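The other protein chains are all here in position, but one chain of the complex has been omitted.
For chain A:
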Amino acid sequence: MTDWTREREARDARIAAGRAFADGKVVARESAKALLEVIIRPGDRVCLEGDNQKQADLLAEALARVDPDKVHDLHMVQSGIVLPAHLDVFDRKIARRLDYAYSGPQAGRIAKMLFGGQIALGAVHTYLELFARYFVDLTPQVALIAAVSADREGNLYTGPNTEDTPTVVEATTFKNGLVVAQVNEIVDRVPRVDIPGDRVHFVVDARKPFYVEPLFTRDPGAITETQILTAMLAIRGIYAEYGVQRLNHGIGFNTAAIELLLPTYGERLGLKGKIATRWALNPHPTLIPAIESGWVQQIHCFGSEVGMDDYIRARSDIFFTGPDGSLRSNRAFCQTAGLYACDMFIGSTLQIDLEGHSSTVTTSRIAGFGGAPNMGSDARGRRHPSAAWLQAGREADPDRAPALRRGRKLVVQIGETFGEKNVPLFVEQLDALALAEKLDLDLAPVMVYADDVTHIVTEEGIANLLLCRSRDEREQAIRGVAGYTDVGRGRDAGMVRRLRERGVIRRPEDLDIDPLDADRSMLAARSIKELVQWSGGLYRPPSQFRNW
């Protein structure tokens, strides 16, 4: 007779084994390694929670210290490869296979380990894509997660940095998996229940806060005048042109400049209330002046940002907050919002090729994707109209009957023609292709595919790829804004001139912008301290960002 409950029985056996190290559900931090050695079995799929922001750091270190004779051949299915311990588990042969989304801080080491064959790579995903696979073919047997506090029943308060936790727990616990949470402290009563206790099997008392990276803090002091010029071009030539209300921003300095120009340059153009009112966005400190000036109506967040908690708590008309008053973030929902409910994604990248493919991969660094490919893609399942979406669709396909024409999401790549260390943004061929060949991958790790990109903005102007009617036009439109890079100097001057006449390429002067006006005095805040002042002292930047 078929046994239909083997998974559940296996889970119960693991829980029983783990009880030896627990008082009820509570496990002392010193026992974390021993706990993991009895509840994780060789070959398990394990989700070690961590993304580009929060980290279950204590559990990551405990897992990296387990006895590889007892625990080995794990298949790690997790958002982020961020901490050294995330790769130590492969070095120590505790884990073998990997499916993930983001590896920013470990980009160099993960590349070496992939080349060296210590990691068997499944795929590099976007967040939402990896979450989706948790429910189909990458369901974890064990999830190691992080929360702010827990009570003795295992009810968890994940607080402002809730992020991936509800998704990970949902996929694990309801499919007979086992959930272990590290918490900063055990309390009698949690401020709010983010994860009900019956979904959590063990709680490790870490007695210290889990690590959070302030990834979305951009110091206004580091914004250059060239970046300000690109920001002015974007505001005038895209935000105003399409009336973009609902959007997501990347984390680069160009988009930080846009945020800081809304209350100054945007105000002068009379755009308040007409653009940039509703956001799928982390709580960027650089958005504070726009919020305080009444530009922003609503923001849903993937995660929180270090130092922003008190500000968010005091601005609950803008942010999603719980009954306790603090932010409730949720990466899966916010990614879905960015995909289906936003009309624009704008972000920076490292390389753009002649077709418009873009990538942040270089031959020695694999930073993964995070959420950008999801934000930066057209949602084919979208059915609701908006003015910006319809206008972009009309530009792309003017001849089709309007009632049968899809709209288009605006996907904008913004940057300087020469980026950091004077490396050109535009290349004949992406490094991602060389990497795919070297690692024998079926797919090159492309951040945003050419057919999703609608605009490229540099200090030279805006290339509107929606208006290009052939491959040649597209290439020349890109070369036309590539400035003095080799790609830019290889342009066909006559064709670029004709594209400009058609408005496919728009120079600063075509938009009535004088590059000499791109001055740092245009920024609503020019330092972290001015952001603190804008917030009325509610924003508390971490030490590494305070020059006072």
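We take it that a contact is a pair of C-beta atoms (placed from the backbone, for glycine too) under 8 Å apart; a residue touches a chain by one contact, two chains touch by 3 or more; residues count from 1.
Please note the rule applied: contacts and distances are computed from a predicted model.
Going by its UniProt record, the hidden chain of the complex is named "Biotin-independent malonate decarboxylase subunit beta" among "ABC transporter permease", "Biotin-independent malonate decarboxylase subunit beta", "NADH-quinone oxidoreductase subunit J" or "Nitrite/sulfite reductase". Of the listed residues A:Gln118, A:Asn176, A:Thr264 or A:Thr336, the one in contact with the hidden chain in the full complex is A:Thr264. Touching the omitted chain from chain A are residues 264, 289, 292, 520-527, 529-530, 532-534, 536-537, 543-548.
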